[in-house]
Structure formats: C-alpha cells, structure tokens
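Take this structure first; my questions come after.
Just one protein chain is left out here, and the rest sit where they should.
As written, the chains take the letters A and B, and residue 1 is the first residue of each chain.
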C-alpha cells in the first residue's frame, strides 16, 4: 500500500501484506491464536476438499470439469513420483501429494486481492523443507543403513578427488533444505512485493496506466510462478526421495 | 522512500518473515493444516480418485473388448452371408444347368422325332415319285408307240407291222 506522505513523496509498504496478525482482536500472536495465516491455511484446506473430495463426489466415469481437474492433479503427481523415484516411491505418494496440493492451493489463493500467502513465509516453507529433509535422511538410513553415506562418496570419480567431492556433496546436501525453502518463500514474496511496489506507483496519475499494465503483466507471471514453484518443490522432493531410496549414483 | 524500519509502526518493523514471535503460531497451524490435508487425501480423496480412474480404465477395456466382440460377430455374419450368397449362386447355376440340359434333351428328342418323321415322309414321297415316274415312263412308252404307229401308218401305211414299230420304240426309249 502506498499513500502520498506528508512531504509529497510516496510511502511504500510492500512488506505489510506479509504481516501476521490476529484476526479476532489483540496484537499478541500466541501459539494458538487464529491469525490471517491460519485463515488462509484453512481456505487452502477448503480448496483442496472442494477440488479433490467434493469434486469427485459422484465418481463419474465421464468426469465433470471439477473432477477432471482433480484427476489431472492426481495423475500429474502420480506420474511424477513414478517417473522420478520408481515403483518403491509410490508408497510416499500421499505425502508428496499433500505437499503439492498445499503449496499450489496456497499460492493460488494468495494471488487473490487482499489475500495472505502462507507460503511466502520462511517459517512455513522452512517447516515443509525441513520435513522433507528429515524424512528423506531418516528414510535413507533406515532403508540403506550406512550405505546411505555412499551418496557422498562418488565412486565414479578418481580416488584422489573423492574426499573433496565428499565435502562438496555434504555441503550441498545440507544446503538442500535452505534452498528448498527459500526458493519457494522468496519467489512468492518477491512477486507479491513487486506487485505492491507497482501498485504504489499507481498513486501517481501520470504513470498510473503504465503501472497498472505492469501489475497485470506481473500478475500473469505470478500465476505461472505459483504453479511452477509448487511443481519444482514437489519434483525436488521426489528427487531427494530417489536419493534416499537409491543412494548409489 | 521510507522503509518500515523508519516507518514508526511497531508491528511492521523489519521483514515480517523474520519476525520470530509469529513462528510458533505459523508452524503450529501449518502442522495442523498438513495433517488435516494428509488425512483427507489418504483416507478419502486419493482412494476415491484411484478407484474412479481404475473403474474408467476397466470400463474402457470392457468397451474395447465388447467392440472387438461385436466386430468379430459382424465379420462372422458377413462370412455367413457371403457363404449363403455363394451357395445360392451355385444352386441357381445348377438349376439353370439342369434346365438347360433338360431343354437340350427335349429339343434333341423332338429333333430326332421330327427327323425320323421327315425321313419317313421323304421316303414315302420318293416312293410315290418313283411310282409316278414309273407309270409316267410306261405311259410315255405307250403314247410313243401309239404315236409312232400312227406316224408310220400315216407315212407308209402297211409297210411295217405293229410289232416291229413297238420293238423300235422300246429300243429307242431304252437308248
């Protein structure tokens, strides 16, 4: 939001839209307070229920539009999991589907005007990414035992290079949750902040049409980014899962 | 341009994303949300969609099988039809051939009869003609003798007797 300041300049608050605040009075955000973040997470859940439960309620052989969207999402993620991780990975399909549906619905719901985007918060994406990271690490050790460490020991490289590569591999392994979470949060935050900055320029009459055009273009890009980031998060989850299931390159 | 750092609003100091006082709240509600979504998906939505998809696959497979079956039946029907047609055609050919043969034999019989009749008739006529020719010859000889006698009598009456005239006429007629 931007409004002309007292001295005639513009005041930009591009980050105000990300403030977590309680919905029902008060200013303190405790652990169980119902905040705008909570509201939009609930809306996300409702979207998922509407799409995947109510949409498929009638179990039609010839699907309605709603049902075919649900089936499309199902088939899309199912095929992705199968392609990337192989047959063993299908056990974890509901988990990956949960991540995908949550992210994609939260991203799209966050694009509504005045909406709050839970996935633009590093706390949210950090938990998602740490969840994936811990699951994958634990799974790797449970499935392969110490053999999981073979992931860091590149046996196809010359022997002298292997310790160096092992250090690089270990660093890149531990950077995974960081990049995994910041990629999603950063993309969502950046797009929304840029739209807000352009919206601030719209207060100046002379450049308002240009600004509105730019907002429209950014909005279109954001729709694409919303989906692509959800897709990227999901496919990276699949790739990490594949590493855990088959650690040998 | 002023940033929130200098904006004077206490609650918007810095990036809201780095306001750690809201982290426990967000994490708590996120975990609740994820668990809810996970249970909805794994208990209701995914099995249902999987069953719908497999049901559709089954229906499609069945339909294809039924179509294949129908196609085979159509092919069989066509073959039966072709066979019936061929049978009918050969039957018709046979009937035509039979009829032709019958007609041919009838015709030959009739021709043979007609030929025999014609032969009989012509033999009879030949006989009649021969008789007529015979009698005509006799008559001619008679006439010739009479005429010759008359002529001889007219030219040289009494010089030649009737017997020698007859003999001469007969000899002439034979020659």
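By our rule, contacts are C-beta pairs under 8 Å (C-beta built on N, C-alpha and C of every residue); 3 or more make two chains touch, one makes a residue touch a chain.
Everything that follows uses one rule, which is that contacts and distances are computed from a predicted model.
*Asks:* Out of "Spermidine/putrescine import ATP-binding protein PotA", "ATP synthase subunit c", "M67 family metallopeptidase" or "Transport permease protein", flag the one the UniProt entry gives for the chain missing from this complex.
*Replies:* "ATP synthase subunit c"
*Asks:* Who touches the missing chain here, A:20, A:84, A:123 or A:151?
*Replies:* Within the whole complex, the residue contacting the unshown chain is A:84.
*Asks:* Which residue from B:18, B:35 or B:151 sits in contact with the chain not drawn here?
*Replies:* Result: among the candidates, B:18 touches the missing chain.
*Asks:* Spell out, residue by residue, where the missing chain touches subunit A.
*Replies:* Residues 15, 80, 83-84, 179, 182-183, 186-187, 189-190, 228, 231-232, 235-236, 239 of subunit A touch the chain that is not shown.
*Asks:* In the whole complex, what residues of subunit B lie against the chain that is missing from view?
*Replies:* 3-6, 14-15, 18
Throughout what follows, only the chains that are shown with their structure count from here on.
*Asks:* Per the contact definition, I'd like the list of subunit B residues that touch subunit A in the complex.
*Replies:* Against subunit A, subunit B makes touches at 1-2, 4, 7, 11-12, 15-19, 21-34, 36-38, 40-42, 44-46, 48-53, 55-56, 59.
*Asks:* Could you pull out which subunit A residues touch subunit B in their complex?
*Replies:* Result: residues 5, 9-13, 15-16, 18-21, 27, 29-33, 35, 37-38, 41-42, 44-45, 48-49, 52-53, 56, 59-61, 63, 67, 70-71, 74-75, 93-95, 97-98, 101-102, 118, 120-124, 127-128, 131, 185, 189 of subunit A touch subunit B.
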